[in-house]
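Shown here: the complex without one of its protein chains, the others still in place.
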């Protein structure tokens, strides 16, 4: 295949997966994690080198018909003149670097922003956010690209973000937002919601402790929680989805 | 009865009690006290050694048909293959230890989390939360079980929580949430809502006082308020229920 | 008239006034100023010695049929077995003491509570809350009644509150809530909403100033704003009412 040609499709995606991807968009918008500029993707069920991502649509308005198939270079299979998310390269580069990752979200969740600009490290104090114990790095775009408009506009910047992310479940992006990854859409949604909640609770706890100790999760507690992670996620998903689709 | 056999049923529960239990689920979800993983139970009207609890359903979606009957070992009378809450043992062990308790809720209310991890004691500064004056202990699961995934997965852990709860109206659970008890469902709902509100107001007051004194309720004031507690609860219940069922 | 007999009615109240009183109940509930236990009253249009107040109903559920007529002793004209607000005496005693007052609300607005328990005085920093410049006293029920359940259960306690209120637009009630008064229902609603908002903004400003000066309204600015108060209230009322009745 010529490198400028349109990549081949992996075929129609599982309708349930598309339905879950639409639900993930709607849920994360309804829960205040995604604003009108965020985006969420999932790997294609038939081909790990393809992923599914909406055309440039605000998450709360995404429908199944908006979902497009992309290859690992973040090139769409069937653009048909639709607008694309400028930062789609985040998704392709992470899927390339992280075979364990099946879902990716780029968000601008407000509670995360202060952590990216103050050097205060996120630490887990709430059981549902135990994955934070693995470490949440901060991506400083100045380190790889100097002065920019902050957007991940190409594969090179996507790769730099994927490198800072490393093996971690999420990376903050200074002055911009965050990118969260997970082995499934329900865990992605859960991680995104509780990353924000832990951020809020941690700053409250630090304020209340007035320099005294905060009792964070022990690394072994965090490991044991992660080992059964996904627990109860389907019932929370059902409630979040019902609420988001009603909104 | 063989210890592995299914326990006998106390018979059909009062439909009004079931209706109130569904309402309590919906109200506490709508008020932000219960997320998709919380659960609320009530003692069976016909047998104090039985309690009523939903199958594993998010509280805002619980219906009367989801309610199951459990015995004091937190074994269901009629499972019919439904999923159960992993932490159902909280309920059975508290009902065993506390004959005065008729309703129990396990929640993960965000405003309570910072208190569980900072050692700052909850104190009552708001009349509707006077029950806090009785003391709100913090359950540290490490003390009885070392490193865990934080869940109350069996009767032994449930018993340990019930012991820390003692005669009190609630116990915080470090890094996890809280368990609140009451002599009725309306008081349980009221206590749960105002435990969270007092937590929020207390941290605001402490911040504003900047180390100066906060004028908490006097123990005698708290006692007099509790003596007439339940005051007006039915009219607040009506409004909360209307709002929750509309949502 | 025998002092134990039912007082005489001033006749049917103006339907528009009843409609506004229902709207005030709904608006203040919808705006988060009134919880299920608050209440709002207005003077009868035909007799300044009568006032209108709902039977014991949560404000967001109050309908015109719930409104009862009371005399200055807070005795209802036509009880017909309905439950009454325990703290109705707040209203009667204030109407007696303050001929300039035409509407009274007793609320438990959360942002006000920390001010009542910390000794931090409310001061106006927002133009819509200029009335705060007149001073907002704190009612300490211990001063007149020692240890109580905090409720204004009789005319004697209502009188003590009215005395602390004096000529001011509102009084905080330590550990309990506040009582706000105004020359009309629209101004009462506006004052109640912006008293809470100013409380929130003031604690934020004090935190940001870190001990430095906060630039409050000058007393002359406050006087000039109050002199044209009511400005634009009808258009805000229309929007609040539409939202509250839609909820």
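To keep things simple, chains are lettered A, B and C as they appear, and every chain counts its residues starting from 1.
Criterion: contacts are C-beta pairs under 8 Å (C-beta built on N, C-alpha and C of every residue); 3 or more make two chains touch, one makes a residue touch a chain.
Predicted model, so just to flag it, every value in this text is computed and none were measured.
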| item | value |
| --- | --- |
| Partner chains on view for the chain not depicted | A, C |
| Candidates A:11, A:175 or A:230 - the one touching the absent chain | A:175 |
| Touching the absent chain when the full complex is considered, from A:9, A:31, A:45 or A:86 | A:86 |
| Those residues of subunit C which, in the complete complex, touch the missing chain | 125-128, 197, 200-201, 204-205, 207-209, 212-218, 220-221, 224-225, 227-228, 231-232, 235-240, 242-243 |
| For subunit A, the residues touching the chain missing from this view | 29, 35-37, 56-61, 83, 86, 108, 110, 113-120, 142, 147-151, 174-176, 203, 206-207 |
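One rule holds in what follows: only the chains that are shown with their structure count from here on.
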| item | value |
| --- | --- |
| Chain nearest the overall C-alpha centroid of the shown protein atoms | B |
| Distance between chain centroids, defined by C-alpha means - subunit A, subunit B (Å) | 33 |
| Residues of subunit B engaged with two or more neighbouring chains | 207 |
